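Missing here: one protein chain of the complex. Every other protein chain is in place.
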Amino acid sequence: MDLASWAIEAEGLERRYGTVEALRQVSFSIRKGEFFSLLGPSGCGKTTLLRLIAGLDLPDAGRLRIDGKDAGGIPAHKRPVNTVFQSYALFPHLNIRQNIAFGLKMKGVPSAETRSRVDRIMEVVAIEDLGDRYPAQISGGQKQRVALARAIVNEPQVLLLDEPLGALDLKLRRQLQDELQGLQRRLGITFIHVTHDQEEALVMSDRIAVMNAGRIEQLDTGRQLYDQPRTRFVAQFLGTCNLISGRVQGIGNGVATVGTELGALTFIHLHNSKTLSIGGTVHLALRPEKLHISREKPSGCGNVFSGVIQQVIYGGASTQYQLDVGAIRLHATLMNNGAAHQFLHEGDRAYCILAEESLVLLEDE
Amino acid sequence: MITVRRDKAAQKNHVHSERDDRLRSTLTSGPGLMWMLCFLFIPLLAVVAISFMTRGEYGEIGLPLTLDNYRRLLGFGILGFDPLYPAILIRSLALGLATASICMVAALPLCFFIGRLPLGWRTAGLILIVIPFWTNLLIRTYAWQILLSPGGWICRLAEIFGWISPGTGLYPGVFAILVGMVCDFLPFMVLPLYASVEKIDWCLAEAAVDLGANGSQVFRHAILPQILPGLGAGCILVFLPATGQFVIPDLLGGAKTTMLGNLIQQQFGAGRDWPFGAAISFVALLLVMAGLWFRGAKQAGGEGGLL
Partner (left out) sequence: MSALLYAFLYAPILVVIVYSFNAARFGSTWGGFTTRWYGVLMENPLAWAAARNTLILGLVSTGIATVLGSLLAFGLARFRIPLKSFTIGLLRVPIFIPDIVMAVALLMFYSLARQWFGLFELGLPTMIVAHVTFQIPFVTIVVGARLAGMDPSLEEASRDLGANEIQTFLHVTLPLIAPGIIAASMLAFTLSLDDFVVSFFTSGPGSTTLPILIYSSVKRGITPDINALSTFIIAISMAATLAATVLQRSWKYRSIRDI
């Protein structure tokens, strides 16, 4: 791909704090104009990565290019990157207008131009009438908008957002998610968004990097991450997932057989995924909504097992079932669309079907 | 090849930032630190050095190096054992201890009293404790001379109760020193203790009552452990400076109540025996260090900060 189309290129980034390895060999590239999310539990290194890009922290090893230029020697205040901080970090001693104008003032932009740019950006984020207030006098949602305005008024190449919606209540969050996404499309700025909220990442992002223990576990579109998780961590971090382990018994024509605690399972095995060997341990993932259960034994398909319903949780649009097949507990989610499964109750015997095309082979050893 | 280059680049980055940090810390902390080294650390080193030197005939400092100054302080003079200096040392420690104890006994009910006041009054109660502390110590001390001298109303009251014989005063003497000390150091006890009292979890006391503890048991087992840190801090803050106090014993004590501070002062005044004065100062310094170390060891890993 053409060099000029990458906003961020990271290669083997490492960062240690004492004995803690916050980042281990992190490499990735982000396209210009992309809405990119870093998703992971707290302590996974996503904020550290954001700070390295902002220049607020330096890597111990590795290299980072911003807009094709090596960022190694560029201090934070000279990078074409701005940040929306988790705590917003609005200057309490400056009013909203002065807060937004801060970056332009530091760069020596003439005051007339500063005024018009600040006016315009305040209009964009709909805070025109807050100019004379101080940060202590505005609400959380308003602070979020000010922090956003203060960053994008500088017209950065890349905007970094550190859990920008974390402190807001759910309703405001949904509204601002929409607004952020719309804003990003309109401005065409590359957004790098840190979050631990999987739904937020799925809804907003073009691509998502799922991080765990200082590594990127998988970098893909939201759909790919959900449908084709590569590791157990990704499978379980995004939504819920049934994990089944076993040993390979046979490898056939695009189909492999695995001996599991449930019994023998067959699944679709494509050549481009992990190579298998007879007797090797493999892990399979299956989303609960792709697990079918029924009272009658279905005919004409494989991977059918009999179990006992342990728990039924009614959730309005869908119902969640837990059923035990031998020692294995499986989760199933069924849409409440009037089908026969409504008649299943706790203690009922039922059959479950693990469709071979729905089983995803994970890369973990 | 690429890895090597990458490591080098990172290394260069790192060294670069460390050198910058040194420049920044030199520019900010440097002058202040230099000042403290020149005018505190070196003078204290001088104290230590001089304490091992000999006093010349005219009070000048000279060689040979000797331990005589410390021996004298411990009572081993040229003429055999002399309890004068050890007595002063012990008297100072006892005075410090007594001051700390009285302050503790006075501060405990006071802190609970303030703690039970309505919110706005609490701050006022504390500020009222602190305000006298900010008025000059000399003034407050010589005022006690007036208050405790013979014929004053406090003395007359004491005469009526038969505590003192008519015509004598409560000043000068150990009693006057103690009064002056407590008056000066009470805030040092009240402030840390109040900080603890304010944080007391009264549910523990209620639980203790619920479990059948009586008043003193509740205090001992449910309240005391919670205020112990504040009590400890207060005791150190009173005991250490009280032991080395110079002005209060000087103004309120008599000839028979020489304390460590007065002894030091004598060596730099009329006595002009700097090596001996330095030795006493160094002992006082060690005492403080020991106290601080003791406190630091007790709350190891606790709150950081300078205090």
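In order of appearance the chains are A and B, and numbering begins at 1 in each one.
In this section, contacts are C-beta pairs under 8 Å (C-beta built on N, C-alpha and C of every residue); 3 or more make two chains touch, one makes a residue touch a chain.
Predicted, not measured: the structure shown is a model, and the values here were computed from it.
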Query raised in the report: Which of the displayed chains are touched by the chain that has been omitted?
Result: A, B
Query raised in the report: Which residue, B:L67, B:A94 or B:L138, contacts the hidden chain when the whole complex is considered?
Result: B:L138
Report task. Sort through B:L73, B:A158 or B:L240 and give me the one touching the missing partner chain. Result -> B:L240
Query raised in the report: Which of A:S27, A:S87 or A:Q175 sits in contact with the chain that's absent?
Result: A:S87
Query - Interface with the unshown chain - residue positions in chain A - result: 54-56, 75-78, 81-83, 85-87, 89-93, 102-103, 106-107, 134-137, 150-151, 154
Requested in this report: Touching the hidden chain in the full complex, which residues of chain B are there? Just list them.
Outcome: 18, 21-22, 24-25, 27-33, 35-37, 39-44, 46-47, 50, 106, 109-110, 113-114, 123, 127-132, 134-147, 149, 151-153, 182-183, 186, 240-241, 243-247, 251, 260-261, 264-265, 268, 274, 277-278, 281, 284-285, 288, 291-292, 305-307
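Quick note on the criterion: only the chains that are shown with their structure count from here on.
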**Report entry** Gap in Å, rounded to a whole number, between the CA centres of chain B and chain A
**Finding:** 58
